[in-house]
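For this view, one protein chain was removed and the others were kept in their places.
Chains here go by letter, A, B and C, matching the order in which they are written, and residues are numbered from 1 within each.
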Amino acid sequence: MNMYITKNNGKNRKIIDLGNGITIGGSEFAIISGPCAVENEKQIEIAAEALSSMGIKILRGGAFKPRTSPYSFQGLGFEGLRLLKNAGQRHNMKIISEIIDPRDLDASYDYVDIFQIGSRNMQNYALLKEVGKFDKPVLLKRGMAATIEEWLMAAEYIASEGNDNIILCERGIRTFEEYTRNTLDLTAVPIIKELSSLPVIIDPSHGTGRKELIRPVTRAAVAIGADGVIIETHPNPCEALSDGKQSLNFEEMKAVLSDIESIKDCIYKINS
Amino acid sequence: MNMYITKNNGKNRKIIDLGNGITIGGSEFAIISGPCAVENEKQIEIAAEALSSMGIKILRGGAFKPRTSPYSFQGLGFEGLRLLKNAGQRHNMKIISEIIDPRDLDASYDYVDIFQIGSRNMQNYALLKEVGKFDKPVLLKRGMAATIEEWLMAAEYIASEGNDNIILCERGIRTFEEYTRNTLDLTAVPIIKELSSLPVIIDPSHGTGRKELIRPVTRAAVAIGADGVIIETHPNPCEALSDGKQSLNFEEMKAVLSDIESIKDCIYKINS
Amino acid sequence: MNMYITKNNGKNRKIIDLGNGITIGGSEFAIISGPCAVENEKQIEIAAEALSSMGIKILRGGAFKPRTSPYSFQGLGFEGLRLLKNAGQRHNMKIISEIIDPRDLDASYDYVDIFQIGSRNMQNYALLKEVGKFDKPVLLKRGMAATIEEWLMAAEYIASEGNDNIILCERGIRTFEEYTRNTLDLTAVPIIKELSSLPVIIDPSHGTGRKELIRPVTRAAVAIGADGVIIETHPNPCEALSDGKQSLNFEEMKAVLSDIESIKDCIYKINS
Partner (left out) sequence: MNMYITKNNGKNRKIIDLGNGITIGGSEFAIISGPCAVENEKQIEIAAEALSSMGIKILRGGAFKPRTSPYSFQGLGFEGLRLLKNAGQRHNMKIISEIIDPRDLDASYDYVDIFQIGSRNMQNYALLKEVGKFDKPVLLKRGMAATIEEWLMAAEYIASEGNDNIILCERGIRTFEEYTRNTLDLTAVPIIKELSSLPVIIDPSHGTGRKELIRPVTRAAVAIGADGVIIETHPNPCEALSDGKQSLNFEEMKAVLSDIESIKDCIYKINS
């Protein structure tokens, strides 16, 4: 047995290099943002423009949407990836998007800079093994009922195929509490740092399901040592085809960024 | 929107016909048994012989094993399916086995009579949609953190592609209780009967993780109205490559069968 | 350390003797029924008459109601106990009622035959120790987030003070599933039988929160080896001051009794 993920036992931390000086896991705090789903060219263009103008360098957007019901909007598929890529190029942003079928990885390769594996697929081992054969970074979300150990073992599935450019993403687990969509396990951040060498980011949007909680939760994410956040934004959250309730508009996102800057500096002083 | 699964609202129950008079969801109580994993020709032959001699008509055995660690035994793959099919033919048994990759469905088609979708893949929509294009029955296990509504919606993903020959299987959900491997939600049986027309069976092996609990839990499964059970058996549970702690030997399985017969008759009298 | 509860390791099962040949934990299957709360003299008289005419010998009724909100109906207190006791005497029934304050045990002593400790108080050690000083049987419900081990340790608190006339009651645990009020852990029954010598009964009313599920769940409770059930009934469930959604009327209760008889006989034959 050869454990790629945990072999450094928290030392020699992995830094994911996306090119153009953009990294995840190093001294920068990574900020990923964009709409839940790519809906049309105009929406993603507006988002890319607004976000890049704030200094955000990684654009998210769902093209293949895993929805609870087969009759809900399923995303634009490859057309969505194309729109996303074009918007990213116009604004000099890196692209992350979720892939849910191992057969789509090849055709998606040129459109994304980071492959995202979602919660529902955290133990979809066929998909994990396949994405492990590529040389592109992978963002692996924690499953809704996955222990931290199972989550790391899922990362190990990817790494064991050769690709250890993995970013972990805590996005909340399922509990009895109904006020929030999930219960965000922020404590997972220092645990992951102890058990593995991988960077770990927080998803306050899915972790809470409520836009008014994103700002305080993001503050906590920075303070507890996360390597970044992924936050849903939309030009007009009320009209979003999915997840509108948890999406910020761009003004709200600016306030979040301002918080991040302040706390990041403070944490940096503590650690230095 | 067209709901295939729930459209009968509990009336006109779906009966899955496997041929040779073997059905799931009708007046018979279906019993599926066999080892967690197909390990070699001798093991599966012994199992098939023992189980068929007790009157069991459906043989299970894992060929593609979704294990938490990539370094655990992953199953024999297609060679496992071949061994399973041969053993089934020798003893006139139907075959069920789990498929975890949509690309394997075509090549598996001739080996199995029921495609099994496991808990970890309950929301692997690429796999669900693909299996929905075949004309073969599908056993869909409930995800570890899936609500009953999400489970039915997963079935709907299969049905919406054209295949409504679906058997649901409750196998326990994740809770804080640590004595059992999972918490078996037997109450799901009458709920599924109320909300859908699909047959539902119980997996006491994974639902409890402890062989000594399989007998009483199976009694309860019959009494609460389940359409069948799937139970792990092994010629020598202590030497099983996986799940030995929850596998019965064949003598223990006979005692379970005897219980099923007694309670089934009793329930039949109540309902008639 | 002296473990009273687990010392027999499942052998020499404890039988709770309530007098007049009424026992819990022996060869009889105990049936406890009555309204969630005692509301007035007429209501409890109608219930006692109806239930005793069906052969039910133990009457339940809440006088001290632990409600989530302090502004919900809190029960009639000692007046409720008095009404309950009188109804029980008129119809030759034993009485069980919940006590939530250690200071009320003395004054309640003459009104009840079994002290009930509710889920919210399973780890109210002051109350457990106090009830352990009395010579009257205690029904101890499992806490909503209590492991089986913690539940047995709570029983040990009672026993360590001298009173080991304890009946355990499984009433559902808290999980993410929202269709049912709680997730009923029927598997707890054979586990308790293995780990302790105490009788264990099932509460399908709180365990499911839905009256239509009580009948199938009760069948399963008998089949899995429970020593009894406690079921909420009300002369007019729609007008109940609490828990109306999960209360049966008396006709529905008769159907449940008929099921119990049939399955009990069947289980008896299996075990003999």
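Annotations
In the analysis below, a contact is a pair of C-beta atoms (placed from the backbone, for glycine too) under 8 Å apart; a residue touches a chain by one contact, two chains touch by 3 or more.
Bear in mind that the values here come from a model prediction, so they are computed numbers and not experimental data.
Although it is not drawn here, the omitted chain touches the following shown chains in the complete assembly: A, B, C. The omitted chain makes contact with just one of the residues C:Arg60, C:Arg174 or C:Arg210: C:Arg174. Only one of C:Lys42, C:Arg90, C:Arg103 or C:Lys269 touches the absent chain when the whole complex is considered: C:Arg103. Touching the chain that is not shown, out of C:Phe73, C:Tyr125 or C:Tyr268: C:Tyr125 (per the contact rule at the top). Screening B:Ser97, B:Thr175 or B:Ser262 for touch with the missing chain picks out B:Thr175. The residue from A:Gly34, A:Gly118, A:Pro137 or A:Gly207 that touches the chain not shown here is A:Gly207.
Not every partner is drawn; the one left out touches chain C at residues 1-2, 66, 68-71, 100-103, 120-121, 123-127, 129, 143-145, 149-150, 153, 156-157, 160, 174.
Against the chain not shown here, chain B presents residues 174-176, 178. Against the chain not shown here, chain A presents residues 145, 147-149, 173, 175-180, 183-187, 189-191, 194, 207-208, 212-213, 216-217, 219-225, 258-259, 262-263, 265-267, 269-270.
Heads up, the rule we're going with is that only the chains that are shown with their structure count from here on.
Closest to the middle of the protein, by Cα centroid, lies chain B. Ranked by C-beta contact pairs, the top pair of chains is B-C. Work out the mean CA point of chain B and of chain C, and you get 35 Å between them. Across the assembly, chain A contributes residues 174 that each touch 2 or more other chains.
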